[in-house]
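Only one protein chain is missing; all other protein chains are in place.
Naming follows writing order (A, B and C), and every chain is counted from residue 1.
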Amino acid sequence: MAKIQVAVLGATGMIGQRFVQLLEDHPWFEIGGLYASERSEGKRLGDVLKVKDVQFMQDTLDRKIEQLEPKAIAKRCRVAFSGLPTDVAKDTESALADAGCAVFSNAASHRMRPDVPLLIPEVNPEHLDLIKVQSTYKDGGFIVTNANCSTTGLAVPLKAIYEAYGLDLVCVSTYQAVSGAGYPGVPSLDILGNVVPFIKNEEEKMEEEIHKMLGKKTSKGVKFAEFDMVASCARVPVIDGHTESAAMRLGKDASVEAIVKKLRAFKPAPQKLELPTAPVRPIIVRDEADRPQPLCDVYAGEPARARGMAVTVGRVRQSGKYTKMWVLSHNTIRGGAGGSVINAELAKAKKLL
Amino acid sequence: MAKIQVAVLGATGMIGQRFVQLLEDHPWFEIGGLYASERSEGKRLGDVLKVKDVQFMQDTLDRKIEQLEPKAIAKRCRVAFSGLPTDVAKDTESALADAGCAVFSNAASHRMRPDVPLLIPEVNPEHLDLIKVQSTYKDGGFIVTNANCSTTGLAVPLKAIYEAYGLDLVCVSTYQAVSGAGYPGVPSLDILGNVVPFIKNEEEKMEEEIHKMLGKKTSKGVKFAEFDMVASCARVPVIDGHTESAAMRLGKDASVEAIVKKLRAFKPAPQKLELPTAPVRPIIVRDEADRPQPLCDVYAGEPARARGMAVTVGRVRQSGKYTKMWVLSHNTIRGGAGGSVINAELAKAKKLL
Amino acid sequence: MAKIQVAVLGATGMIGQRFVQLLEDHPWFEIGGLYASERSEGKRLGDVLKVKDVQFMQDTLDRKIEQLEPKAIAKRCRVAFSGLPTDVAKDTESALADAGCAVFSNAASHRMRPDVPLLIPEVNPEHLDLIKVQSTYKDGGFIVTNANCSTTGLAVPLKAIYEAYGLDLVCVSTYQAVSGAGYPGVPSLDILGNVVPFIKNEEEKMEEEIHKMLGKKTSKGVKFAEFDMVASCARVPVIDGHTESAAMRLGKDASVEAIVKKLRAFKPAPQKLELPTAPVRPIIVRDEADRPQPLCDVYAGEPARARGMAVTVGRVRQSGKYTKMWVLSHNTIRGGAGGSVINAELAKAKKLL
Partner (left out) sequence: MAKIQVAVLGATGMIGQRFVQLLEDHPWFEIGGLYASERSEGKRLGDVLKVKDVQFMQDTLDRKIEQLEPKAIAKRCRVAFSGLPTDVAKDTESALADAGCAVFSNAASHRMRPDVPLLIPEVNPEHLDLIKVQSTYKDGGFIVTNANCSTTGLAVPLKAIYEAYGLDLVCVSTYQAVSGAGYPGVPSLDILGNVVPFIKNEEEKMEEEIHKMLGKKTSKGVKFAEFDMVASCARVPVIDGHTESAAMRLGKDASVEAIVKKLRAFKPAPQKLELPTAPVRPIIVRDEADRPQPLCDVYAGEPARARGMAVTVGRVRQSGKYTKMWVLSHNTIRGGAGGSVINAELAKAKKLL
């Protein structure tokens, strides 16, 4: 069976290159072209590398960045993975969908549109059907977005808890890696030996997106979930891996043991469908006293193709009526490129591609 | 007027050396002796330096560490500042109090005793009178403790808010500096480019101590304050300065403007009494979008003697019914040695020394 | 006596703000105006702060950045301190000299001109007279440059050694702080937990500048010193402070003791003239086994005004015929703004202002 041709948009950036990494040897998809802003046209990928911990194949390094022209892309590629910056993403992605392309985007531009799925296959696979409401759907074009990086890591275990016990309050503080700001991103002078307690729009995104994803799909959109969500976001001197401290008030009483059991037993759609990039266990609960940690757990996820796709949870504990836990996920894989790749895999499995 | 002779216990450690720094040229106190475990007896302070960002005077560097013998210390020094490790502190501090010494301790050993003030002069100066209940008080001996480093930074602004509006819930996540673990403390292999979401006993201390300090002094102890306190503690790659993310449910509605005004107007006992180590403004509220930060704010506090004694608050904001803020303080000064020095100053101002 | 009015060029940058810090309360100079590129015109200094570890006075923070118009500046200010980027510096500084202004520059643009002093008062004060060869000198305008940051730290102890023993070979490797690249400068993704063994043009500057500074002033220029200079430059995850490892082959044999004695006894022009920003001891030799270190020694220099102006040397030792030492200096103070401030002080002391 021929592989589906896919375009990578924003291939000179951190997220774009994570797309390339995940697609280099994908069983269903094949990179049809790399695209970025005019400034980078014609450059070799190897000459604009941002991701430092990956050894790309020589052929991949030698690929040239091409002109980002939506119609031309749509002719060559059935799917476009977008790692474009938010300001550029909006119109480009719309143009691609108009041209009949299936767009899987990491950008925030379309996330809160009622007819656009804000999708994590482990959390709300049924939302994917929202694409059928999109005007371009009849011609094969549509937009699916993955969630914000810090929202994603939290949403997966939250889903397992929410469906078992309900939620009244989630209070989360984040310890976010610098790769989340792209490249060049955070100046070293701002973050070496420091904590920066501010990430533009991040708290708003977390507080908003979680309610859409845990909400119910209706005929024309999503009925948002209702619980208090209070987010506080900071940057710390870590390269990859968002760590998050969550305190929750559950909808009904549950012991730590019961909660851990639910988290470990969580087996949602991607695992049932055995999507290529789905980790065998979407949530890994650690027993150690001091985990998860970015250095140890950022690449959690098996088999090899799913490295960085599992969410690690640790220190589930209680303080009076509140349940606390720590959550860690790879922000540019699970919370970025990998999120959209698995979204596309779900679409393919559901015969929408 | 002759200065009061004071002993510094644990002078080879991080907190002990912050005591030395604050006492080198103090208007009321004079270092009578430096003490530490047998292992260090006879060593020059200059040969066991842990604090790297201070230039001590040559005379100070040349002082020798002496044998930690409580009775001998009590003869020479009216006051003992203790930076001893918790396991050693308990008996040594009791012995010193028995011998008639006024002990101001950074150790946790005696903090939760009903007759021991867990004291922050900006928060609960009236608790100091608890020393009169201690059995050794009649002979001049007593123990006063400062609070845990992460509790201290939070307690100061929380006091201002609590007395104005009351509190139903405080949910705090910490970003703690490595100096809080003493020396050698945290191995570099554990923290470089990493977050460690566990500090032994820290969450328990925070959840417990805050209720004692915001509680009411009674004839024989303290009636603890009652509100939900949920703490989650982590270590980050920062040398000095604990950053904390707090989300609160206040007892009654208040606007951000009103809260900031209360924080800025907060003028408790140390400032009224003009204690030498008290900063002119105990709480500094920053208007910038991205403050406080350790690199910028850890040494907040004026005049020069009060550097590192002010607590910096930033990003006071609301999310639904919840008020959020970031808090930063110097963990080994405001939350350690400086805390006990200002406690002793309060005792002196109240003629208890 | 009225203070000399001085302009600070490039006041929104790292070096510019170090100028402001050093000039805030200077006994001879007074800030007449802050200047930067058009983009920053009209902004408050407090709103574009880069330097994080300094508490500027409120008046300073409230100063506005003004338009960089050479003629207007020259009317108001006798002296211009330039922290401009190299590409802008060349023409602007020339225009200021044409307009009669005494320019003290941190930029590289004019450093190697035969008629421009590349000046470190501790190293080659007699080179200052080169300004008299400059065509604008008769109207009071001239340009004096300080050396590259990594060259400066090395040049001071090298001078003491060169004049005592001569030099055949200096082989230096640098461990340079990120502040040397300005702001935003080095992306955190490139340097967290990493070493970057490349700094553009840095090795060339070091190999070239040292020969000019240790050379002999002639009537129209400088006869360069002749010895082998081999430099290798790298960036490390340090905020401030360039550490350098030097191995030297001296012109004649000397014991470690003799060399250390020469370094400690070094008392050049700035110390003899008691220039305001000159540290009492220009070279501090540490006896400890593991110094100098950025965290301990970057702010070496007494009195308070000279903090960060001393060069710290440590571990002077020999390996066969080679003498090794470690050198540390503050790259944006001693090796940047402070270098030009002390240059201007020398000019003033020599009645050239």
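Note that in this section a residue touches a chain if its C-beta (ideal position, glycine included) is under 8 Å from a C-beta of that chain, and two chains touch if they have at least 3 such contacts.
Only a predicted model underlies this, so the values are computations on that prediction, with no experimental measurement involved.
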Just name the one of C:239, C:306 or C:333 that touches the chain not displayed here. C:239
I'm checking contacts with the chain that's been left out. Which of B:1, B:189 or B:304 qualifies? B:189
Sole touch to the unshown chain from C:266, C:299 or C:326: residue C:326
Spell out the interface residues on subunit B facing the chain that's missing from view. 14, 50, 52, 178-179, 183-193, 237-239
Interface with the unshown chain - residue positions in subunit A: 52-53, 55, 192-193, 239, 293, 295-296, 299
Can you list where subunit C touches the absent chain? 171, 173, 175, 193-198, 203, 207, 228-232, 234, 236-239, 243, 245, 247, 289-295, 314-315, 319-322, 324, 326
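Operating definition for what follows: only the chains that are shown with their structure count from here on.
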What shortest step count links subunit A and subunit C in the network of chain contacts? 1
Chain whose Cα mean lies nearest the overall Cα mean: B
CA centre of subunit A versus CA centre of subunit C: separation in Å? 47
Rounded to the nearest Å, the gap between Cα centres of subunit B and subunit C is 40
Note the residues in subunit B that touch 2 or more other chains, in rising order. 193, 239, 293, 295
